[in-house]
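Excluded from the complex is one protein chain; the other protein chains are retained at their positions.
Now for chain A:
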């Protein structure tokens, strides 16, 4: 499968783009990743075993992750695909075995604790509709990614009421889409946007909202707390949702979440299901990255002696500061429920995709 030169080239180009950050945005990266997974599966031949396909997918995932370690969507999309493969294989095998549901076969639980777990044999080549079924499910996954924002907006719109003041951080495409849909549905509301230094993506959002005739107020990041008492709801996007229900979100989110908690303002997170990551953050440093300091300080001041300039990309927001998640496919959850969603879409064996070895 990976011996295919066209596929290898596609992967290599994608890796270079990731490393140079020439491909940006979780959606685009996730989408490209799903396409690569589809190509891997479709290049599988009659002789290949399921284990081989799984190994190839994991290998590619590790290679891609190496290019941008904090881009969790890569791993997540691959985990979704692996889950599809495992589930499909378990189903095609359940004909020969008993009526055990595919789920209870591979998820450890208290009920089958005392039974020696019968591992599925993945080392057999598969025949029949197996490949076609997987490909059609991957196609569904891709269309799920494409229609993600519509799905979220549909649910999220119930949470906007007349004359409400909504605060959001910078520009999240999901939140932007949802605000515009809400305006189209003749909902009346006001939006407060923090400018989100140093990227100042908030400026873009305010511009785009005002073009649609939505009343928007731009504030500096430091004013978030001051304005919080006038806000009815905080709605934000995120970089990823972690397994404990916490967030790895653009830096500045923790600050707003704390202000919201202090003023008892509901803190709502809108994001695609593909941002759900089965990993546990420990503290502010785990899964963080540093961005270019030139965004913070103008280049002419570069020759400053003994001054450090830091520009961290992300914040860890603990689950107790979050009131609600709105996702496509699964609807609304509180942070305590995230473990359930994880079990529904990923296989525990794929939580750890392994490390890169040269």
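Following the convention adopted for this analysis, a residue touches a chain if its C-beta (ideal position, glycine included) is under 8 Å from a C-beta of that chain, and two chains touch if they have at least 3 such contacts; residues count from 1.
By definition in this document, contacts and distances are computed from a predicted model.
Chemist: Going by UniProt, what is the name of the one chain that was not included in the view, given "Cyclin-like domain-containing protein", "Cell division cycle associated 4", "Translation initiation factor eIF2B subunit alpha" or "Small ribosomal subunit protein mS29"?
Modeler: Missing chain, UniProt protein name: "Translation initiation factor eIF2B subunit alpha".
Chemist: From the list A:70, A:284 or A:336, which touches the chain that is not on show?
Modeler: A:336
Chemist: Determine which one of A:75, A:151, A:202 or A:245 touches the chain that has been left out.
Modeler: Among A:75, A:151, A:202 or A:245, only A:245 touches the chain that is not shown.
Chemist: Take the complete complex as the reference. Which residues in chain A touch the chain that isn't displayed?
Modeler: Touch set of chain A with respect to the missing chain: 108-111, 113-116, 243-245, 280, 282, 336-340, 348.
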